[in-house]
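Heads up: the structure comes next, in structure tokens.
Just one protein chain is left out here, and the rest sit where they should.
Then we have chain A:
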């Protein structure tokens, strides 16, 4: 079935990576000094790769659109990072992390990549601690762990609710160290607008200096994209305002296949939308499901306050439907269950599009433990709640503060109201085992690639994958390519391929500025988001998707004839930046719908209404769809499907059950 080669090494699953590492060709130190690598993106995947490659001796250029590499959106990851350390002695192992990830991804990821991820997960924690990342510790001085969805072990390392921040600042400091030594040239406030290909290989990029508007040409023997996910195609998501698909999409248009674009993760615990003015959604970390119980009233349209609804009139629907995993089912399952309850009329809050996340039971439980520690036996309820609140505060204080700030409600007193929101995209540029796209010399790491999470990512696995790719995988695999490039001298940027790519980039900018239409960029972005959320969001259907494709094509035509971009291209012009990104989102949106329409099954985050079990669970079709859908861009805006067959040789494929 496969017509593309994923270059997975031969041999036993457990030995593939070890064998690969010890047999991959090397580049000697003096050659490394003349080999240039471009890294686009400075999040966990980009910064870690940039720092590591520079440490190894390569000449590195790193680009980010923010004013500092420290601001990449990895910084906002809250809950934690998984690693198969088994520090809790609860039966964890590399195999178990591998197994949980494959199962969590609903059997739509590549065994070899996932096993490698599980193998290097332990090195990440060691590396981060050595860098001075202050991960949470127990009184004995050793590292603490907590539970995340889709697992029955405690393997998640964390730093309060700011794990992403601390890990990114670790990678950032490693990157700044190399910048200080002159081994990485950092280009902040730069946006990549084109990939430059020479003789079929990626040889550089065209970037726009966002301050001056100047278009720059940069050569690299290889180009790495660590540019994050495309959740902002939905307009409202938990992504940062600037998060975009542009770099990946330009690469796609230059021949890099885009894989599984329809696999979108809708995170179950986000603060609900409060109005039309909303510009982004805020996540409440999955870690809250360790101590928060999710419920709705048993009665339809119950308008009583949460505190007035007695215990026996509450439906703890996750605990009811999934007794084995309860509130810690994977994200896709939890999101769909919330939607099901709200659609059936049991939602809470003014919009009725929310469910409760309630900490009361566990606050009281913690309070009892604390009371008994301080020698208070048979404490009254008030004492329990007071002491328990302190424990909850220590664990999740910053999240509770954020919730209070955004909603104006006190979550220590009333349960949080939450609803699913777009959070992460499992799809991305297709890469082989080496993390190389279908364009030779063009690599893709972190959320921007498709490789490890299948159709659904487990909590605390994004940070793991970003850092695995950047610190431990790419620095090895890129050597396989660069070892053959040692005789290639730096190509001058007056080469026709650079000139042509620059013309393409400038052409788009000028077109956007000169349309001088009547509607703002945000106007189109919101409309696109609405189509995507309604038709290609938590549940999808053939008729809906067909309609969406038509609507998006019409929107694209309207965008290119009626968008209004103020100002000029030769200055700092955020509206122009947004316009370019939204233009790419519109094309991507169409591909996502095409991919969702092609996949006649339900798996993970992709739920097709036509394909479900009697209990409403996702119904996979392993016979026909156990493949990666890798789309090739064709002239106009057309796409051709290539398939990479997924072979499961080490794991028994089964219907996912969390009951």
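Rule of thumb we're sticking to: a contact is a pair of C-beta atoms (placed from the backbone, for glycine too) under 8 Å apart; a residue touches a chain by one contact, two chains touch by 3 or more; residues count from 1.
Heads up, the rule we're going with is that contacts and distances are computed from a predicted model.
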_Not counting the visible chains, the remaining one has a UniProt entry; which protein name from "ATP-binding cassette domain-containing protein", "ATP synthase subunit a", "Succinate dehydrogenase / fumarate reductase iron-sulfur subunit" or "ABC-type xenobiotic transporter" does it give?_
"Succinate dehydrogenase / fumarate reductase iron-sulfur subunit"
*Using the touch definition up top, pick the residue from A:364, A:390 or A:575 that touches the left-out chain.*
A:575
*With respect to the chain omitted from the figure, which of A:419, A:472, A:585 or A:658 is a touching residue?*
A:472
*Based on the whole complex, identify which of A:35, A:153 or A:174 touches the chain you can't see.*
A:174
*Looking at the whole complex, which of A:11, A:25, A:132 or A:345 touches the chain that is not displayed?*
A:132
_Contact with the hidden chain only, please: which chain A residues?_
48, 51-52, 55, 66-71, 73, 75-76, 85, 87, 123, 125-143, 159-160, 162, 165-166, 169, 172-174, 176-177, 179-180, 186, 188, 211, 238, 240-242, 274-280, 282-283, 350, 401-402, 405-406, 408, 471-472, 475, 520, 522, 564, 566-567, 571-572, 574-575
